[in-house]
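Here the complex is missing a single protein chain, while all its other protein chains stay put.
Per-chain residue numbering starts at 1, and chain names A and B are given in the order in which the chains are listed.
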Amino acid sequence: MSANLLEVKNITMQFGGLKAVDSLSFSIPKGQLAGLIGPNGAGKTTVFNILTGVYQPTKGEILLNNENLVGKKTYQISDLGMTRTFQNIRLFKNLTVLENVLIATHQHISYGHLDSILLTNKYKKQETEMHNKAIELLKIFHLESKAHEKASSLPYGEQRKLEIVRAMATDPCLILLDEPAAGMNHSETHHLMETIAKIRQDFKLTILLIEHDMKLVMGICENITVLDHGVKIDEGPAKKIQISEKVIQAYLGVEA
Amino acid sequence: MINTFKAPVLTMIVLLIIGIALDLGLNAYIQLMVLYAIINAILAMSLNLVSGYTGQFSLGHAGFMAIGAYVSAYFSTRFPFFAGLGIIFTTVGGGLLAAFAGWLVGLPSLRLKGDYLAIVTLGFGEIIRVALLNMNALGGARGISGIPSFPSFLISYSYACAWAVICFFVIWRLVKSSHGRGFLSVREDEIAAQAMGINTTQMKVHAFVISSFFAGIAGAIFSHITNYISPSTFTFLLSVNVVIMVVLGGMGSMTGSITAAIFITAMPELLRSLQDITGIDLRMVIYSLLLIFVMILRPKGLFGESEITDVWRKYVRKSA
Partner (left out) sequence: MQDFIQHLINGISLGSIYALIALGYTMVYGILQMINFAHADVYMIGAFTAYYTAKWMGLENSPGLSTLFILLFSAMFVCSLLGLAIERFAYRPLRNSPKLNVLITAIGVSLFLEFTGQVVFGADPKVFPEVMKDFVISSFGGIDLKSSDVTVLGVSLVAMVLLNFIVQKTKMGRAMRAVSTNAPVASMLGVNTNRIISFTFIVGSSLAAIGSILVGMKYPKIDPLMGMMIGMKAFVAAVLGGIGNIQGAVLGALIMGLSEEMVVAYISSTYRDALAFGILIVILIIKPTGLFGKYAVEKV
């Protein structure tokens, strides 16, 4: 029995002849803010896809709260408490900001079709609850004034924030953030760092993020796993990774 | 409780008043057009649920309509009990069987995307038609005739309207609920929806089943208005007709579907003068051109995803 929230044991992902991920193992204790870094093509998003059930690993185990996730569908994994954001933003573009967040609350709804058709009290009560919950979440990210605007009309930075709000609405214990700072400038990134630290604290979340922005990663991640060509080449706290020979070589190439 | 029934009942009353006016003022042919328009509206609204809101393109709607039509026609003609008030049973029965067929078709097919799903649903629609063609117990190619009709226009109108109102409010309210948002999320981005905990396959199947149910209902009403059905009525062309209505009206708009249904039903009449002048039946040629032009010039259709209330609000705000 492990005390870790997430235990990844020896996962391998084979696409035909290509091993995208090779015997990867790492673990994340509850409440940690962890990072997953590596040069482009290292397999980081693939790892996220494996963790969330988009791909089924060829080998290995994934334990969330000691429950094996391999073989489970993405929505089931979300129900169990692990959710994510996407490298290329995947908002529900034609829906409003509020609707985007509300959709993520669906798994907490217990009313059925009949309730919505007959407009029962159960329906109205839960709808109000979810509405309020969604608005509260939007307030934290200062998006509540745009609740009824189309998600696609938001500026880029706010779209990224919205994705995080949406993920949080599922009431997760573990959030995977895939390059949340992509396309952001310094002040936006700094603001994001604060927000991530804040939600980790206020909502008692565990967070694993993929990032290329080293300032962000070294700034807030407590433990960092480094991937290259699908293989873990190092892991540890920021200070260790910053001076790790292997990591520097992987990013910059070996000196001739 | 009052809230539940307030809007539907009010709508029904308004429709009934219109119905009485129609009964007094119009000839039998136009009355038949009105009934067809209502049936088309039910077909369009139900297809809109699965194609417009859930984004699953179905080309087999005629098949489900056929099932509803045949089930209710069979019972009405074989068992006199069902000819009177019993028609309610056969209509619901037809709808339920069509829904079951929708479930059977949906389960394997809904794993497929876009083009493939369209082709499979087309295939299923055709298989249903060919199966009916070969079932001698159901009349084979000759179909079922002598289906009892309603005693008067007002009664058939009211019956059809009642179902249209039910169809409208069921779909309208479902779409507003969390399940409805689930349908929309499937249309918008299935992968993101799954990551947010939506069982997208279940959503698709639900939409499909509900949609097929109402298609069956439409079929049942249809058979009692035309008094004769045969497999040649329920062709791929009929499915395309419903698709044209949904696309024209705007995929994702209920008012759009209803408006387009009325327009498409009335079109042959509007084009009749052209036909009289030129002597050629150009209706389908114009239909198909309409489809092409709408897709190229205004793919969102008449209403896009908004409803008449949204359009109203926009213009009222503008003038204020």
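Convention: a residue touches a chain if its C-beta (ideal position, glycine included) is under 8 Å from a C-beta of that chain, and two chains touch if they have at least 3 such contacts.
Keep in mind that this is a model prediction, so the values were computed, not measured.
In the complete complex, the residue from B:31, B:90 or B:109 that touches the missing chain is B:109. One of A:54, A:135 or A:182 touches the chain omitted from the figure, and that residue is A:54. The hidden chain makes contact, of the residues B:20, B:130, B:155 or B:270, with B:130.
One chain is missing from the display, and on chain B it is touched by residues 55, 57, 108-109, 112, 114-116, 118-120, 123-124, 126-127, 130-131, 134, 191, 240, 243, 247, 280-282, 284-285, 287-292, 295-296, 299.
Assume only the chains that are shown with their structure count from here on.
For the pair chain A and chain B, the distance between C-alpha centroids works out to 41 Å. Contact residues of chain A toward chain B in the complex are 52, 54, 73-75, 78-79, 83-84, 86, 90-95, 99, 102-107, 109, 111, 113, 115-120, 123, 126-127, 130, 166-167, 169-170.
Interface of chain B with chain A (complex): residues 3-4, 169-170, 173-174, 176-182, 184-185, 188-189, 191-200, 206, 305.
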